[in-house]
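First up is the structure itself, then whatever we jot down about it.
Complex shown without one protein chain; remaining protein chains in place.
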Amino acid sequence: MTTAPTTAPVAVAPGGADEAPRGRSVPWAYILLTAGLVLMIGPFLWMVLGSVKPAADFLRNPPTFLPSAATTDNYGRLFDQLDFPKFFFNSSVIALAVTVGTLVFCPMLGYALAKLHWHGKGVIMGLVLATLMVPAGITLIPNFILMSNLGLVNTYPGLILPFLAGPFGVFLMRQFMLGVPDELLEAARMDGANEFKVFWSVVMPIATPVLATLAILTFLGNWNSFLYPLVMAQEPAMYTLPVALATFATGQYQADHGMLMAGSVMLVVPVLIVFVLFQRWITEGIATTGLKG
Amino acid sequence: MSLRTSPRAPDRAPRGRLRPLMVTLACVALLAGACGTNSGGGAAASGSTGPASQAPAISPAASLAGTLTVWAMGNEGVQLKTLAAGFMKANPGVTVNVTPVDWGQAVAKLQTAIAGNQTPDVSQMGTDMMGQFAATGALDPVPANFEPGAFFQGAWNTNVINGTVYGVPWYVETRLLYYRTDIAEKAGITAPPATWEELTAMAKAMQSKGGADWGISLGTKNWQEYLPFLWSAGGDVMDASGAFQLNSPQAVEALTYYQSFFNDKLSPASVPEGFDITPAFVAGTHPMFFSGPWHLGLIAKAGGAAIEGKWAIAPMPKKVTGTSFVGGSNVVVYKNSKNKDAAWAFVQYLSDPATQIAWYGDVTDLPAVQAAWSDPALTSDPNVAMFGAQLKDTKAQPAMATWSELATSLNSTLEKLTTAGMSPQDAANEMQSEAQKIGTGS
Partner (left out) sequence: MTVPALAQREVQGAAASAASPGSGWRWRDDLIGWAFAAPFVILFLLFLAFPIAASFALSFTSFGLRDLQNPVGATFVGIDNYVTLFSDPKFFTSLFNTVYFVVLGVPLTLVFGLLIANALNRGITRFKTAYRVGYYIPVITSIVAIAVVWRFLLNPDVGLINMALSSLGIKGPAWLADPALAMPSIIAMAVWRNLGFAMIVFLAGLQAIPAVLYEAASIDGAGRWEAFRSVTLPMLRPTILFMTVITTIGYLQLFEEPFVMTGGGPLDKTLSVTMYMYQQGFTFFHQGYASAVAYVLFVIVAIVAFLQFKFLRSDV
C-alpha cells in the first residue's frame, strides 16, 4: 500500500543515490544519529558477547561487559541438550515453502485482478482487501480447530498452508501488474501465446524486482512468525526457532543466559545475512508498499 | 540439565507464566516441575466421602500379547525403557514402546492426542492434571484389581474424580523445609523450627544475627507453597460437602502468616526472572526454603564438598497440623486403547512394590506404594526417610476439572498479597469469589 497516496506520491530515491550530497550537513545530526545507532546496535553486541561468555561470568557481581574468556559452551549446549538443528530446519522449511508458494499464487491472482476480465473479480478483490488489516488473533482459534480436525496439527502443511493466503502479496502484485503496459501483453497474445504463457514469459520476468521484495518480506515474516507456530507446533520436533527459544526462555532455561543468547544469535544471524545482502530490496520495498509483509 | 531428561526445573521460578496450550507450564517450568510432577490428594481435600467406584476386576489373562504405546514425561520418559524391559521379559508376547514427552509439552500433547483420537495406551500424568483429563472422558476407569490402601492416601485421592477412579499412583513427592545449619548456629539456633512461631523467629535470627541477606525464600505466587500453610492452620480448599472455603478464618490466619514474611522483609517480594534458589542457598544469602526431594541432589551438586554438613531438612512447622503438599505422578490407561488387558497389566507391574523399589534405584522417584518404604534402600538415608515420614501427613489440591484455572487465579491473588500489600482478608475473599466463579467443572 502506498504510504502517501493522496497528496505526495512516494518516489524513493534509488539506494545508491542517497550517498550523493544533498544540501548541507549538520554536525549535530551526525552526533544524534551516531548516538542513536549505538543504542540500536548495542543490544545485538550484548547478545553476541553474552553468547560466548563462560557460565561463571553470569554469576559475577557486578557483571562485566566483555567476556572473561570466549567459549563455545553455550552453543554446545544448544546442540547437545536441545535439538537446535531440527528447529533450524523447521524454520527454514516453513519460511522457504511459504515464500515459494507466495511467489506463485500471489502473482497469479494479482495478474488476474489487474489484467483479466472475469466475473467475480470485484468480489474477490473486495474480500482480499477487507482482510488486509484483520488482527491475526482472530483466525488463530478457528484455524487450530480446523487443523486438528484435518489432522494437521504438528505437521508442516499445518504450519505452511494458512500463510499461503496472505492478502498483502496479492495487493502488492496487483499494484505492480496495473503498471504493466497492456500493449506488451497484446503483442505476446498476437504472437499466439496463451494467457499462461503471457503471464509466465512476459509478466513474471518484468516483475522480478517486486517479486524479490515480496520474497524477502515473506521469508523474514515467516522466519520470525511466532503466535501461530506456538499454537500449531505442539511437539518439540515441530518447533520453529522462535517457538523453541521462547519456550526455553520462559521455561526451564530461563536462568541460562548464555544459552539463550546463543539461541538468539542463531535466530538473528540468518536474518541479518539476508538483510545485509538484500537491504536495498527491503527498504525500498517497504517504503513503496508501506507494509512489513 | 536437559529439557527432555528432567521434569524439575532447578530454579524455583517466581512468576507464573502463561504458556498455554502447553501450559501448565505455569506449573511445570515454574514451580519446580511442580504441577506436572506434583500434586497429590487428600481425602479431605477432595471432599469426597463415599467409596469411589472402580471398574470390575480384570482376571489375569493367561497370556498377553500385542503392542503398548506408553508416554512418560521428563526423566521418567527417558528411564522407563529399563523398567519396560522387565515387563516384556515376563510377558514375551507384549512389546512396550516408550515415548518420552517433555513436561512443558505434556498437557498440550495429551490434549491434542485426545482431540485427534490418537492417544497412547498408557501415559504418565501429573497428579494435578487428573481432573482436567478425567473431564475429557478419555480415561479408562481403574479396575478393582488395584487396592486403594496399598498407596499413600493423598496420592490415591488425586485419581478420584466425582467418585470414579481414573488412575493409579506411580511416584510421589512432598515438600519439606531446607535450611542452613551453619547459619542457624551462628544465629544461636540448634533445632529445626517445629512451630510457626519458631519458623518466624528462626528466619529473623538468620537475617539479623546469621549474616544472611534474607531469612527465608517463599514463593510470591505459588499455590503449592501456600496450601501447606492453609492446611497447617486447620483450613482447606473445600469443606466435606465440596463447597469452597478459601475465605475461612483459618485461611485468613494462614494468609496473614504467609504475608508476615514479606511485610517483615524476611522473604524477598521482588524476585528477578530466572531466579535460581539453589546457588542462593549454597551462597547463604537465602538460608531457608520449602521444596521437594529433588533439591537433595541439586544442593549437593551445586555446593560440592563446601556445603557438606552445613544444611539439613525438617518437616513442615506446625500450627494445628504439620500437613505438607503431596505431588507426583499417576499412571492412566486410555479408553481408546486396543489392548487394555496388557495396559492394565503394565500398570499393575509398575505399582508392584518390587518394581517401585527398583524404580527408586533408577531415578530416585519416591514410591507411591507404602509397602516399598520398608526396603533398606529407602530407610537407610535419613533425609529420604524424613520425606517418607512427612508423606504420611500430606494433602493435595482437590481433583477437579478446572484446577489449572483456579491455580492460576490463586497465584495471581497470592502475588497481590505478597508484593502489593493486599490485606489477608481481601485476598481470602478474592480467592473464594474467584473459586466460586470458576467452579469445579462438574
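Brief remarks follow.
Letters A and B name the chains as they come in the text, with residue numbers starting at 1 for each one.
Following the convention adopted for this analysis, a contact is a pair of C-beta atoms (placed from the backbone, for glycine too) under 8 Å apart; a residue touches a chain by one contact, two chains touch by 3 or more.
Note that the structure is a prediction, hence the values are computed from the model and not measured.
For the chain excluded from display, the touched partners among the shown chains of the whole complex are A, B. Screening B:Thr181, B:Ser260, B:Thr419 or B:Gln432 for touch with the missing chain picks out B:Thr419.
Considering A:Gly120, A:Gly192 or A:Pro205, the position touching the chain not shown turns out to be A:Gly120 (whole complex). The chain omitted from view is touched by exactly one of A:Val52, A:Leu78, A:Leu109 or A:Leu172, namely A:Leu109. Within the set A:Val52, A:Val202 or A:Val231, the residue that contacts the chain not displayed is A:Val231.
Note on the undisplayed chain: of the listed residues A:Pro63, A:Gly76 or A:Pro209, the one touching it is A:Pro63. What subunit B contributes to its contact with the hidden chain is residues 15-24, 26, 108, 111, 114-117, 135-137, 221, 270-274, 404-405, 408, 412, 415-416, 419-420. In the full complex, subunit A touches the omitted chain through residues 1-13, 15, 18-19, 21-26, 28-30, 32-33, 36-37, 39-44, 46-47, 50, 58-63, 65, 104-106, 108-109, 111-113, 116-122, 124-146, 148-149, 161-162, 164-165, 167, 170, 195, 199, 220, 223-224, 226-227, 231, 241-242, 245-246, 249-250, 257, 260-261, 263-264, 267-268, 271-272, 275-276, 279, 282-283, 286-288, 290-292.
Criterion: only the chains that are shown with their structure count from here on.
Distance between subunit A and subunit B, defined via averaged C-alpha coordinates, is recorded as 43 Å. Interface residues of subunit B, counted against subunit A in their complex, comprise 1-4, 6, 9-11, 13, 17, 19, 21-22, 25, 28-29, 102, 104-105, 108-109, 112, 115-116, 273-276, 279. Listing the residues of subunit A that touch subunit B in their complex gives 59, 81-82, 148, 151, 153-154, 230-231, 234-236, 247-248, 250-255, 257.
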